[in-house]
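One protein chain is absent from this view; the other protein chains keep their places.
As written, the chains take the letters A and B, and residue 1 is the first residue of each chain.
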Amino acid sequence: MPELIVENLQVSFPTWRGDVTVVNRVGFEMRTERLGIVGESGSGKSLTARAILGLIRKPGRVTADRMTFDGTDLAGLDEKRWRSIRGCRIGMIMQDPKYSLNPVKRVKDQIAEVAMLHDCVDRKQVHLRVLEMLAEVGVEDPIRVANCYPHQLSGGLGQRVMIVAMLINSPDLLIADEPTSALDVMVRGQVLQMMDREIQRRGMGLILISHDLNTVARYCDRVLIMYKGRIVETCRADRLFEAQHPYTRGLLACLPSAATRGQRLSVLDRAAIEAEAC
Amino acid sequence: MTTLRTWLNDEAPASAWQARCGSYYRGLDRALRSPMTLFGIAAVLLMILVAIVAPWLAGIDPNVQDFTCRLSPPSSAHWLGTDQLGRDLWSRLIYGTRPTLLIVLLVAWLSAPMGLVVGICAGYFGGWINTVFMRVTDIFMALPRLVLALMFVAVMGPGIINAVIAITVTAWPPYARLARTETLAIRNSDFLHAARVAGIPTWRILVGQVLPLCLPSTVIRVTLDMAGVILTAAGLGFLGLGAQPPLAEWGAMVSTGRLYIFDQWWVAAVPGAAILFGSLAFNLLGDGLRDVLDPKHA
Partner (left out) sequence: MGDALLKVEGLEVFYTRGRQRFQAVRDVAFEVGAGETFGLIGGSGCGKSTILLVLSGLDAQWRGAVTLGDQMRRDGEKAKAAYSSQVQMVFQDPYGSLHPRHTIDRTLSEPLKVHGVQDVEQRVLEVLEQVGLDRRFRFRYPHQLSGGQRQRVAIARALLRNPKLVLLDEPTSALDASVQAEILNLLLDLKRELGTTYLLVSHDLGVISHMCDRVAVMQQGQIVETLSEENLKQATCTHPYTADLLRNSLYV
């Protein structure tokens, strides 16, 4: 996978109280690895991903010292050049397939559209490819699912469809923004395992954004922890539970489990974290 | 003045009354910040003011006919010219605010609540209530306004009030449809479930929880419809069913002015411009009202 380099990324929005910086000096590099970004809501993790894909519209402002993918500068691209990157070299799946899929088009047409936008291939061939890939991602009845409308699919099937749509052009990088938060706990594991398998098989990179530390620890190689727009800690996924930063330790400590039964859970001491972070 | 403003803007109001005043104050403040809304409010207030002080503002009797200067263009004697019977258009314009505003406000006042009640009940209760109410709505929507108005006149005689009733009877169905749609959208919301679990009776839920959420779209729709109401009233007036001559009513003035539009364009253009101005004012007011009613637009 070609290298993605982000240096000093800042995203800000103007408000009547002045500019609010929601992503502050974020920087990282990645190749063929699975990178996790963890944080609470409002930490800026989703906006970081959207900034990388140029999805932040005015009046939001995106600046970066460097933001390149395979040598191409992502910061100054026009819409035409973006189209050759989005869906083709970098794919993105979001939280709720109900909202990411067009409700009035059949699944097979939507996926075919993504494929044909980038590769002028014959429609029949594309449809065959769609069925093939649906089977690969674990859909039991690909023909039935391909002919469905999005509202007829369960959450898990919907996300599998999204993954097929994003993988059909064999991109180099997949960004998954809370891909399983809207899913049932039983289905969650299946979808994540399937995604992991596909990514490893194709030698792709993955940026997995989540608020769930356990998910990220299990499915990523490296983890970035974000708090209020900044990266407060970077560590290897298998060392996540030995993290040092008070915020990460705080997040780990506030998880409920059988071991904490009947006791008060520790709550983040935000004052201490602010002091440490700044 | 500063103490009043501080009291209104207090972060921690001590009573519900203070909180409500503060909320309206902030809503008004927001509405007034938009130049469009400001224009709308000012224009509506102007029309109402003109209607009230008409006798003093007009100067000339609107019904005095002078065949020597019929269809004369604007001049120093007649600021906006005269119509086909030699009546001063400026004066008729001023006096015309009264019946026009009366018809528009009465129709809005009567048709919107009717539509809201039918729509909210149909949407909330569903089942046979929904079926019956919606079929009744469909029937009324299918009735042509003028035919119905003719029926009314045959039974009750011509006049403004009867025209208002005739228009109301055909104006309420769209509001019912709108209210039903909005109600259906929120029917399964958790806050309504929570209200039921808390033991709040159904009528209170409908009035206190469902109605406030249906109001913004209804307000916008009402203001959009006002221009149409004026023209319908004009049509009725033309058929002799609404404002009876010699009453100065803008719609009726446009109807009679049509005959002279090529050579004496001002006879129709003057009341036409007034209708345009009035509709625009109500539309902008409606937009501003919607912002005031929605606390989220803060």
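Everything that follows uses one rule, which is that a contact is a pair of C-beta atoms (placed from the backbone, for glycine too) under 8 Å apart; a residue touches a chain by one contact, two chains touch by 3 or more.
All of these numbers come straight from a predicted model, not from anything done at the bench.
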item: Residue in contact with the excluded chain [from B:Pro35, B:Gly127, B:Pro144 or B:Gly199]; value: B:Gly199
item: Where the unshown chain meets chain B, residue by residue; value: 11-13, 16, 18-19, 22, 189-191, 193-201, 204, 208-209, 212-213, 294-296
item: Chain not shown, touching residues in chain A; value: 40-41, 155, 184-190, 211-215, 218, 250-251, 254-258, 260-262, 264-268
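Convention: only the chains that are shown with their structure count from here on.
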item: Chain A and chain B, separation of their C-alpha mean positions in angstrom; value: 50
